[in-house]
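With one protein chain removed, the remaining protein chains of the complex are shown where they sit.
Residue numbering begins at 1 within each chain, and the chains themselves are lettered A, B and C in the order written.
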Amino acid sequence: MTAQARPLVEAKEASSRKSRDQWLLKYSTLLALFLLFSGFALTVDRFLTASNLLNIVQQISMLTIVGAGLTFGFAAREMDLSVGYTVGLSGILVPLMLISGVPLPIALLGAVAAGFAVGAINSMLVTLIGIPSLIATLATGSILYGINFMSTGGRAIYGGLPDGFLFLGQGQILGIPVLAYAMVLFVLVAWFLMERTIFGRYIYAVGGNLKAAELSGVNGRFYRSAALVVCSLFAAMAGALLAARLGSGQPNAGERYLLDGLATVFIGMTMIRPGTATVTGTFFGALFIGVINNGLNLVGMDTYVQSIVKGLIILVAVAIVSRTTKLKLL
Amino acid sequence: MTAQARPLVEAKEASSRKSRDQWLLKYSTLLALFLLFSGFALTVDRFLTASNLLNIVQQISMLTIVGAGLTFGFAAREMDLSVGYTVGLSGILVPLMLISGVPLPIALLGAVAAGFAVGAINSMLVTLIGIPSLIATLATGSILYGINFMSTGGRAIYGGLPDGFLFLGQGQILGIPVLAYAMVLFVLVAWFLMERTIFGRYIYAVGGNLKAAELSGVNGRFYRSAALVVCSLFAAMAGALLAARLGSGQPNAGERYLLDGLATVFIGMTMIRPGTATVTGTFFGALFIGVINNGLNLVGMDTYVQSIVKGLIILVAVAIVSRTTKLKLL
Amino acid sequence: MTVRLADIVMQYPGTRALDHVDVDFLFSEVHGLIGENGAGKTTLVSILGGSKQPTSGTIAIAGVETVLASAGDALAKGIAHVSQEGSLVPGLSAAQNVLLGDEPRLGLGIIDTRALKRRAAELLDRWFPQVAIDLDAAVDTLPMADQKVIEIVRALRGEIRLLILDEPTATLPAREKENLWRIIRSLPPRGVGVVLVSHFLSEVKALSDRITVLRDGRHVTTLPSAEVSEAQLVDFMLQRAGKTAVAIGENGDGARAAGETVMEIADWHVGGVRVDRFAIRAGEIVGLIGLTGAGHFGFARSLYTGEGFLSGSTVFAGQPLARPDARSMKARGVAFIPDHRMENSLIGEWSVRENLAMVHPHAGAHAGVLSMGLEEKAARAAMALFNVKAHSPEQRIQDLSGGNKQKVSIGKWLYGAPERYRLMIFVEPTEGVDIGAKREIHRHIQRLAAEGTAIIVASSDLMEVADIADRVVPFVQGQAARALSRAEFSESRFIAAMAGDPQ
Partner (left out) sequence: TNIAWVHANAAAQSEQRVKAGFDAWLKSSGKDWNVSVLDSGGSGERTASNLQDAASRGVDAIIITMADLRASRAALDAAVAAKIPIVTVDSGYVPGVLADITTNNWAMSADVSPYLLNELGGKGNIIFLRMAEHHGTRKRGDVMATILKEYPDIKVLAEHNIKYTAFFEDTTSTMQDYASRFGDQINAVWAPWDEPAQASINALKAAGLSNVKVIGIDGHPSAIAEVCKPDGMMIATVSQPFEKMGAQAGEWIEDIVVKKEDPAKVIPSKTVYLDAPLVTKQNCKDFLPK
């Protein structure tokens, strides 16, 4: 019958249109990033130079690492509000150790240990005692803040840092900043863990539906803890790199990493798998913020105006996805 | 049969034990507050003096107002990350208006309008465009930050403020600070709205189960918007009072109100109706923080150590509830 | 008076859920709506209830074309919808839920708390005079059946002319079911039409004046229920899709030789439940039945999770164990398929593939590294096994129809499963599942038993238990009563046993 035939054709058309929409939606934030990048490349003089692009990478590397860690937390539906202070902790611990003569590899191990310790405490509070991670990490953040400032007397630590350490934050290998290698390494490891291993799958599972995961025989406590530990570990590594980049240990240097890290993850959650924190999304989220900051700086825009423009760009980029998909963030 | 009787008896005993436990649980954070208060009263010299208690009230009044506003947001399951900058906005807008000769009542209306405008924009982004409130308010926060600093050139505004305005923040009526009256007024209004009116009931309903509320004919969009508008309005009023207390407009004065406001609500969510944001809970949460800060200051404890001790006290207070109830914060 | 849905099309990405459907509902009838899982029933009633907008088509109330822009809009026009998933506001009390959106006020928007409680009690008494529910309790602490009652009372509180019930009895035990049936029948004479979506054909046939059958999103037929038999309805539902009705489950008594004892417990005390002795042997299917709150579900759950375990001795596969917990029981070869699949089993935002891979992800991994290709292959196999209707393994679970969700909830235990489970525990295995799929699931259960797996089925569907179980243990007020053997199976016997009638 003709009446029957019509709808089938329509269905096909509709579905191909839909799948295009679907695609657009998944990648609209990425598209916004691309447009932004092209815009800067065309209009801003030295934007598209190797040295500037390397600058961007260097500037976002610590943020990306913190964001990648937070991604694990979000995936498991645990929020770590203490990351900023964990960045600060290892950012002063490592310089302090180095200055007192500890060899570099051991100082870096010290950062790992500090990150692990913070993560372990957070996850004990959350999974054993049952304090919601938002409160627990708000409180441990307050404690870490006190420790960071107390252990330095509030002072920044300068001087006496070995060249090998400074090389991590400021040096280059084959013309590419060491920080870039570090970032790529962390992102790849995080991506692999989350997307290709059962470890990552289960972190997503406990975040997606804890009860369902536990009834399927998944150790919910373990994977929620693991996610919080990864958050802290990554933050601690970022802190060590930050100290190397700044050539000094600053007790409050980490604070911006909380809100910026969250922004990174949020923006990332608008792409790839909308509503879900993914390592790839977070990476592009950090790149997004990095490109905006750098581009607007090159344009010579006033800091305050930058802040306004940044907010507007984020809104526009996210609005496209949000019109059509329901994003649930937490 | 005896076998039948046994479980019933047990059930009764268990249930009376249960209800005591239940009670303990509901009020354990309050109990912690009470113990803390008594501890300070007994051990710290001038803690329990009228003037000191009034100090505490004055110190927490703005925080309580911001927290009361955030309570509406949490109840509707919307997070406002821009409150700090809204505090800042009206905290410079009102002094700017006053200095340029606008009469006090109109300047205060200006603050109301500013709060309303920010809330309206936030809620449009959230309910019309569909951007999750966490992202939307992160972005509007960035925009407001830029506006605040741009409009003042980053400088604080001093001088030329009318006495009537300063009286709001620094004066007393019948020996009690005006700020205390303001706080009580806002808390009572917020409590009444949330607990006794349909407005509040629907805000809880859209937060509890948006779909169910909409199926019952509740206008979800309106009440989610309303919650965000109340957040901003309360923050704007707190900002005006803050400027009156400081006798100056400071573009960055509001920033601490985000994290502290959240802490207030979180702590409040451990009592009264565990897991739910309530105005009463938030009030006690603010009191909790105020008593800790003031008491430790009176003890003469070093600020950094204070920060550590504060984190520990919060953990202990919240741990009691968390051992037994599942708190879901967002 | 009627509501007429004309030429309704609902297009989802990759799925046409409704394809030019025409149907009209009278305000003076009970109108049954049946069809396979995924046939489009929920979609159709969601459009009727205003919570979804069709891609194209029109809606006319009493001949006047209208738009149902939202659930609230439909409600204002006299159409109330009790959805399949349940929609109450947790945290609010039962009374507050009943009157949500229509609170009595003192003026100035202030809620009249006392009047609210009174009105809620009146409403409950008017529609469900036999049911006692604590209206002050937080609604999420009430049993499922009570929650359903609250939802229905809420729907009926206003000037309603059409009440939509989407599988209202899927999770209700027998006694509540009967209550509900009585209410459904009483509505048309009071001027309220009912649209009833259900997989219980006998229920639909008994209650409805007219029945509409959907198949693959198309309208098959609408006809007076007096004019069709159940068998014909099944034909309408399955026919032309190339599926033939499966013969009613013959489980071939005694064909399976029960093997050695798999699990044996004694003096168990879990929560409010006490069981003196319970044992199950390989290849045996044991049914657990009971009224609401009798403890049969809690008991079944606790065998796997140990939830609420207070005391008792347990021997599994010849080895004593202290207290069951999910991980160690899974490691011992126990599978647990819970009820309330969206809450207890599935992840809505995940794809079918990812949900299927949740229990045994190793099956989709190469040397510990997950391979999408392998996963997809294994997922397709599991989907084929259970005949899951989805446009691809990548479709999100929340976009599947209720019954297909249930199939995934069971299928995930068989994806990459070991040779065989020692014990499988099913709670409400066919909740919201269509008649064809129900038989398939029963066949699977019987096949698994035949392969030597011990099986526990806790269900509120007595016919289901009668069909597949070898032995039925009725629960009465937290106690296991004497088991019934196949020879004693009959609906009346079950009901008597559940009521505590010692025979």
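Keep this in mind: a residue touches a chain if its C-beta (ideal position, glycine included) is under 8 Å from a C-beta of that chain, and two chains touch if they have at least 3 such contacts.
Predicted model only: the values in this text are computed from it and were never measured.
Note on the chain not shown: across the whole complex it touches A, B. Per the touch definition above, the residue from B:Gly130, B:Pro162, B:Gly247 or B:Gly275 contacting the chain not shown is B:Gly247. Even with one chain removed from view, chain A keeps its contact list with that chain: residues 45-46, 49, 51-52, 55, 58-59, 149, 153-156, 158-159, 170, 242, 245-248, 250-253, 255-256, 293-294, 297-298, 300, 302-304.
Touching residues on chain B toward the chain that is not drawn are 45-46, 49, 51-52, 55, 58-59, 62, 149, 153-156, 158-159, 166, 169-170, 242, 245-248, 250-253, 255-256, 293-294, 297-298, 300-304.
What we mean here is this: only the chains that are shown with their structure count from here on.
If you average the CA atoms of chain A and of chain C, the two centres end up 41 Å from each other.
Rounded to whole angstrom units, the spacing between the C-alpha centres of chain B and chain C is 42. Taken together, the chain C residues at the contact with chain B in this complex read 49, 51, 70-72, 75-76, 81, 83, 87-92, 96-97, 100-103, 105, 108-111, 154, 272, 274, 477-479. Partner chain B is touched in their complex by these residues of chain A: 81, 125, 129-132, 134-136, 138-143, 145-147, 149-150, 154, 259, 262-263, 266-267, 270, 302-312, 314-315, 318-319, 322-324, 326-330. On the chain A side of its complex with chain C, the touching residues are 3, 7, 11, 14-15, 18-19, 22, 195-198, 201-202, 204-205, 208-209, 211-219, 275-276.
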